[in-house]
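In this view, the complex is presented without one of its protein chains, the others remaining in place.
Chains here go by letter, A and B, matching the order in which they are written, and residues are numbered from 1 within each.
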Amino acid sequence: MEEVLFFASALGALGGAVGVIAMRNPFYSVLALIVHLFSLAALFLLLTSAFVAAAQVVVYAGAVMVLYVFVVAYVGEGGESAWEPIPGQRLLAPLLGIALFVELSIAVLSSSLLALGEDGPDVKAGFGDPAAIGRLLLEKFLLPFEAASILLLLAAVGAIVLANRRQEETT
Amino acid sequence: MSIEWYIVLSALLFATGAMGILIRRSPMVILLCLELMLNAGNLALVAFSRMVGNGEGQVFAVIVMVVAACEVVVGLGLIVAIFRRRLPLNVDDLRELRG
Partner (left out) sequence: MSVSSWAWLVLLFPLLGSIAIGLGFKALPAKVAGVIGTVSIALAFACGIAALVSLLGEDPEARHHASSLWDYASVAGLDIKLGIFVDPLSIFMVLVVTGVSTLIHLYSYGYMQSDEGYHRFFSYLNFFVFSMLLLVLAGNFVLLIVGWAFVGFASYALISFWYRRETATRAGMKAFVINVVGDIGLVLAAFLIFRELGSFDYGTVFERAPEAFATNEWSIVAICLLLLVGAFAKSAQLPLHTWLPDAMEGPTPVSSLIHAATMVTAGVYLIARTHVLFELAPTAADIAAFTGLATLLVAATMALVMTDLKRAIAYSTMSQIGYMIMGVSIGAYSAGMFHLMTHAFFKALLFMAAGSIIAAMANEQNIDRMGGFGKAMRFTSITFVCGALALAAFPGTSGFFSKDEILAFAEARGGMYLIFTVLGYVGAFLTAIYAFRLVFRVLPGKPVPEAQELIDTGHLHHPHGPPVNPATGEEEDTDVGFPGAEHHIAEQSLPMRVAMGVLAVLALVGGLVQIPGVDDVVEKWLDPVWEGSPLAAIHPSLEQDYVGLGIGGFIALAGIGVAYLLYVARPELPGMLERRLRPLHTLFANKWYFDEAIDLLVVRPALAIGRFANRVFERVVVDGLVSGTAETVRGAGGVVRTVQSGFVRSYALLLIAGFAGLALYFLLSSS
């Protein structure tokens, strides 16, 4: 059962990813990404990380993707020409992608991690619950938590500054 | 499923995102590919967290999500600003910083 769910989600994720990079219309790429995100949430659930899955759906697919949709709608269509100005890019990019994948896989698979090949230790019932994550956030990782808050503040200020309509700018 | 499946899947998604950055020319889509890579990283983190048995990887993944959100905000703001100034939304055409 688990395998089926895994492969279904994996396919969804992969399909979304390929859709992102392959679709001409950026709006379709956004939609493909949303599919990808949902599939990832499913995978997180399979890994008994409930909170992260929920955060993924709510924050990522919910908020961030909505932002994307808005901007795509505002900016509109972006058709890309077929001609590639950088020589060798179209050839090297897939090669490098494959190389990257192969290397990373080999790096992980041939490492001496003991847990590979196993399902992982048996975890308690509250593993991945919001309570557990919350406790970690407020006890062990308080500093990163606060730093992340400041980062959010900065991003908000930055966004306002960037999007500010200046007086001398003409429409 | 044993962990290595998730790791390999994460690697594959990461490579796909990288390839997308190299190929696509619209800044929007490049940002989307960046999201792909970040999510691949998240998947790996959560998988390792499950492997180790404590929730630290998941906390890391949450923080990564926060960072991704901030980055998206700023990146989209940039795109909007570029669009407002009537510059072409094409990464190849925005190349004034060259030697």
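As a working rule, a contact is a pair of C-beta atoms (placed from the backbone, for glycine too) under 8 Å apart; a residue touches a chain by one contact, two chains touch by 3 or more.
Since the structure is predicted, the reported quantities are computational estimates derived from the model, not experimental observations.
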Residue in contact with the excluded chain [from A:L11, A:A107, A:L138 or A:L153]: A:A107
Residue of A:I21, A:I34, A:A93 or A:I133 touching the missing chain in the full complex: A:A93
In chain A, positions touching the absent partner: 85-86, 89, 92-93, 96, 99-100, 103-104, 106-107, 110
Missing-chain contacts mapped onto chain B: 18, 21-22, 25, 91-92, 94-99
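Definition applied: only the chains that are shown with their structure count from here on.
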Chain centre separation (chain A, chain B; CA means) in Å: 6
Interface residues, chain A side, partner chain B - complex: 2-3, 6, 10, 13-14, 17-18, 20-21, 26, 29-30, 33, 36-37, 40, 43-44, 46-49, 51-52, 55-56, 59-60, 63-64, 67-68, 71-72, 74-75, 78, 80, 85-86, 89-90, 92-94, 96-98, 100-101, 104-105, 108-109, 113, 115-121, 123, 127-128, 132-133, 136-137, 140-141, 144-145, 148, 151-152, 154-156, 158-159, 162-163, 165, 169
Chain B residues touching chain A - in the complex, by the definition given at the top: 1-9, 11-20, 22-26, 28-29, 31-33, 35-36, 39, 42-43, 46-47, 49-53, 55-56, 58-59, 61-63, 65-74, 76-81, 83-85, 89-90, 92
